[in-house]
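Dumping the structure here so I can ask a few things about it.
As you look at this complex, bear in mind that one protein chain is not there, while each of the others sits in place.
Entry: chain A
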Amino acid sequence: MRITERRQRGRSKKKPKETRTVRVHTGHEHNPNRHYANNRIKTTKYTVLSFLPKNLFEQFHRFANVYFVFIALLNFVPVVNAFQPELALAPVVFILSVTAIKDLWEDYRRHRSDTEINHMDCLVYSRAERRYVERFWKEVQVGDFIRLRCNEILPADVLLLSSSDPDRLCHLETATLDGETNLKQRQVVRSFFDLDCEFDPLKFNGIIECEKPNNDLNRFRGYILHRSGSRDALYKDNLLLRGCTVRNTEEAVGIVIYAGHETKAMLNNNGPRYKRSKLERQMNVHVFWCVVILLLMCLFAAIGHGLWVFQYGDKRPVFDVLSPEGAELSPVVAAVYLFLTLIIVFQVLIPISLFVSIEIVKVCQVFFIHQDQDLYDEDSDSRLQCRALNITEDLGQTQYVFSDKTGTLTENKMVFRRCTVAGVEYSHDANARRLALYQEVDSEEEEVPPPGGSLRRDSSSSQQSSRVVLRSLSTKTHRRTGSRADAKRASILSKHTAFSSPMEKDVTPDPQLLDKVNECGGQMDFMRFHGQPVSQLPSDLADIMDFFMALTVCNTVVVSSPNQPRQKVRMRLESKSPVKTIEDFIKRFTPSRLTSGSSSSSSSSLATSRSSNRGCSGLLSSPSAESTLAKLQEEQAALGSAPPRYDGTPRSPEDGELRYEAESPDEAALVYAARAYKCSLVGRLPDQVTVELPHLGKLSFELLHTLGFDSTRKRMSVVVRHPLTDQITVYTKGADSVIMDLIKPPDTGRRQKKLVLRTQNYLNLYAADGLRTLCIAKKVLSKEQYACWLQRHLEAETAIQGREELLFDSALRLETNLQLLGATGIEDRLQDGVPETIASLRQAGLQIWVLTGDKQETAVNVAYACKLLDPEEEILTLNADSHVSVYPPSSSSPHSAAFTVHRLGLVIDGRTLAYALDQSLEDRFLAVARSCRSVLCCRSTPLQKSTVVKLVRNKLKVMTLAIGDGANDVSMIQVADVGVGISGQEGMQAVMASDFALPRFRYLQKLLLVHGHWSYSRLANMILFFFYKNAMFVALVFWYQFYCGFSGSAMIDQWYLIFFNLMFSAFPQLVTGTLDKDVSAETLQQLPQLYMSGQNSEEYKPYMFWMNMIDAFYQSLVCFFIPYFAYADSDVDVFTWGTPITTLALLTILVHLGIETRTWTWMNCLSISFSVSLFFTVSLCYNASCPSCFSPSNPYWSMQRLLQDPLFYLLCVLTPVAALLPRYFYRACQGTLFPSPVQVGRQLDKLPSETRRNILNLGGVEAGSAVRPVPHFLSLGTPSPEGPDENHQRAGLHAVDATEKDTLPYTKDAAKLPPEPRPRPPGDAEPRPPGDDEPRPPGDDEPRPPGDDEPRPPGDDEPRPPGDDEPRPPGDDEPRPPGDDEPRPPGDDEPRPPGDDEPRPPGDDEPRPPGDDEPWPPGDDEPRPPGDDEPRPPGDDEPRPPGDDEPRPPGDDEPRPPGDDEPRPPGDDERPHETSEALKTSAMSASSRAASSPRPPSQAASVQLPLPPDGDAQRVRYCRNSDHAVRPAARTQTDAVL
């Protein structure tokens, strides 16, 4: 793949032209487009001829291969050769050929699929035959006309010129490209739009100019140059991409623009990713050390040889053979030659098979991970995918998890929960109840045999089921049949319908609102009937109407009918295209028509809509029936027997089952919600939206423009012509933060002002409930305004350069001065098992950061819900407005260390994040963030997400894992060491970018804790073993040098020497490396703490490498010298002596492996016996095969003789025992005296399951509560994380971990060996009294003692005078860089909802007694006397370590230099005496709170504080966490708890 891309790049370089020109190719003449790639695809890397050189070339990119080839070639030099040259090549050739065969096989598979694809058929226009003829895909060329039929796959990127669809549309399914299952619409190029007759390729005479092939799926720009000279712009909406499927369109014709490899699909087609894992990086260091050892050994022996030669002087002994040339070698030359020879002989030290073995093991691991049933999601029939093959072990070493929220932690199934319209809140209680039911039913998860009968699931059945549940009458099966199983089935049924889970579909309307809607509909009907202008509708009713209109219209939802999900519901009332040109506009909006035709046109359209009743029930369109229905429902609701349903009466199936296919789940949820109020979307065309209203029947809105959603604007708008008022109306829907800023200035009217205020209140409330909030607004444009805007918009649309920017600006121009209609709260339910997963991941020592684009309150609440934030935690909220304000510029202060100790949660918003990520501050940010238990970044952009990940990864030198599901997580996923994609609702981009793709978040637990741990531990052990094995084997030869005059002679036969690694000892360790389980999966999941062994790299520490090396040298000494002495001064010959040594080494190595093997299965036994028998078989055969070959060893019949020699057997028994005695003894002692947690886990495995469960349950309880005292030195000393001492840092990390871990009584770092100097005294491991390890007295976990909050005057917040920030020195503003405000939307300051100001002006902290809001750690309070807060001097309030403060006198803080505590708690900065530092620290507000998990709704009331309306924009804004406002409430609750 990479090659392909390179080629592409190379090709594009050749052509200097910036665009591509496509001329028609009709088969006659010379193809004018012949220099463009044709449609034949070739994804293979090699051809028959190029395979060998190319593959070798690629393989030689790996340094090891080059090294081994070099050594093998060295053998061909006679002076230095050690082995038979051909033989020496064998292992390298073997390794290379294994890889080559693998590559070849893969390439062959690619070739086969290429051929298959290349030979697919399509219809290509042939000018010769004047018709479309069948051709293979590969014959398609750029410029060809292609006719596409329904359900055909596009062979190339095609410009749509004609479609059989009356709207000139072509529907596409793009699942293969982006995984999104909804239909996309593509439009015929505009100039061909009005073509009535069938498109005739012969008449096409334009030249298409478009951009060069690129891989951006969402971009295509160009124009058609007609012969007439007119230009026609082309958009991405005109391009059909290769690989997509044509749906719902009988026939379409297009011209090929990009073919083959230049199609966007192919350019996007990247191969699997290759990353280096941490373990491999670590290993490479040790490979390097092996090289050093090798060189040292060679050097040593070479010098020895030089001396040896030298000692004989001129008297040449008979055995010192001259060089082949007959020349006498001087000692120095001999030494140099010998050096080279020894490099060959000792080459085994660099494990040639290591890399191959690692690859094999990883592939096996991937296989097993793939096969795990626990990672299989039945609902979606998908399982984990490993897309990166070589970083499985990184899963076991992850330290930081960065998670997206939406779709990752949550289901991304949006459920409409509540809304507020015109300042009135509709709580939708019944809806909440219904959802609770879902949850309840969800929770009892049992497999249900799918009930027979109708598979059709409609809402009435679900309603019935929920009613049944309410009454608790049903049998279990019945109930489950009703909802869960049904829902499941429905989801399977509607698999290709995006975002329409039953939960989303069923919305129970709020009776009050429903009433109003009915009333409104009735009134409108009445008014229309009486010819009154609709604008006379009471404003609140009008708002309600508009609100639902907006919900229905302002989206991109496609309506389809369920029977044929891909069949677009067509309800065309009048055919009009969107406004595309000025002329069109003028034509359509001429005053005459507007004035005179308005009523008639609208009424006529209504009339048609009424008459065309297709697809909707007559019942609903009749107002009388409607009202009776409403009454019925009310009665039902009053009875309480069942939540009212919008369709309490049976509806005609067609209508009830209109399906909505939305690009985002929110949209679908809103549309379904609107439908519940009978404001249902029944049809959508590019130029028209049809809405069915309760009394009015079908209304069709003329859709003038759709300004799509983008993440910068955070809103979308539609411009429609309202059929009733005939006004041009803009409906905007978007994030509340942006919409609120765009609301018309409040001076326009009290009502609006109040509305905004109220809505904001409700929004905060929603957010506090963890709902996603959206604001709905509208704007009515006058014709002139519209015309004015339209002109520039059209300019923008037709621009070729910078079109995106222009369109963006154009959208900005339109979306101003909006009128707020209301807001919605949508719930995004947590996925199953998320809190549990997070809890256990955290227990496993993983730092979890959530990076979300959601607003702060929503994010915080979801964070609470999923146990990311703990009510017991102090929350540190960073909301700052400027650079300087984030941190005081003063450099590192020792006191920052104090932060570590608490359980802190950090919440930071996007804007602050932007400052915090600045170079100058990132260290500090990290220092703070690292000391927090959890970090929540809200409102972060994709770029920020990836920056955060990168920052943490690079600065803290930790392993990071990013998990996300959407396109906005892609960059983060790519940056992280391990990227995990959730194959959820939002398409496949995240999955495509990921290393692992999971169906659900909760699978992360098993993936990390079990598979990650196993992979890591297996691989780490295998690598260590490899090093040991090779060192041990080579050392044997090295010792021999002392007895052969350092001549480079080897007593081990060259065959054994060369193949030992490859054949005799490879298999068992592969098996162990693949199958060994240090702890069972159950225990690993139940004791997440065990994961820390991987995080701390405990299986493979540098000292372990050296210990293994030492052990290897010891063992080789034993294996060498026992035979040495046993055969000393005997008539044994070199190879008869070497063979037993080889055997002994093999046995020792295998037994060693046996000791290190934790789990013995028959595979292990088999592999070891296989290895031994293979060795004997091979050597027996080898020794019997040829009496005169294999010079120089010529081991003829040695093995046979050895087998008759009792001495041989005696050695075989003695040597391995002697060699492994120390290791075995050490292991036994370690297992007893200082077992690692992993070993304890293993012991747990041994226990009978029941006992184990009891113990683990006990342990689980402990895990939650036990908090260890953290030694001070472990806490964050230096805020700059790249401090010189990495160890220290690690220790710091541990410290943070330590608060969580260890229910086990053993230190995890149980010092095995000196470098880890933490040997616990054995006695320490004795069972501790329960609760011993908690530094805090029991009960201190409770939120906080009342004494903490007491001193605060109740209602503390209200009396604060407005504008009390004046006392601040004017100099306050200076640090703020001028122009800081620019990025904010204009008018940002003025239109701030004033209501917000009243309760809490900025700077409201002053009057409060200082020190009441420091982030006191929970455990901190006990020692303090209650009411301790008042007397404390200001400045006292950095969070201090628990227990730290008893001895401190209250006033002990004074000597501290001002400004030393970066993350100032709020309230800190306003204190008069600190004015000077307040300059620096002013805006930094870190607020603490006594969070109680079910937070009272009112507490969100004071979220982001607005700026005062004057020029105070410079002033730092106080975006504080809301808790101050709510303190009293929170306290009362706490009190209750206490």
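In the analysis below, a contact is a pair of C-beta atoms (placed from the backbone, for glycine too) under 8 Å apart; a residue touches a chain by one contact, two chains touch by 3 or more; residues count from 1.
Please note the rule applied: contacts and distances are computed from a predicted model.
**Q** One chain of this complex is missing from the view, so tell me which of "VPS35 endosomal protein-sorting factor-like", "cAMP regulated phosphoprotein 19", "aldehyde dehydrogenase (NAD(+))" or "Cell cycle control protein" is its UniProt name.
**A** Missing chain, per its UniProt entry: "Cell cycle control protein".
**Q** Of A:133, A:150 or A:1132, which residue touches the hidden chain?
**A** Considering the complete complex, A:1132 is the one touching the chain left out.
**Q** Among A:141, A:385, A:810 or A:1005, which one is in touch with the chain left out?
**A** Of the candidates A:141, A:385, A:810 or A:1005, A:385 is in touch with the missing chain.
**Q** So which of A:228, A:919, A:1191 or A:1249 would be touching the chain we can't see?
**A** Going through A:228, A:919, A:1191 or A:1249 one by one, A:1191 is the residue touching the chain not shown.
**Q** With the full complex in mind, choose from A:128, A:202, A:299 or A:322 the residue touching the hidden chain.
**A** Result: among the candidates, A:322 touches the missing chain.
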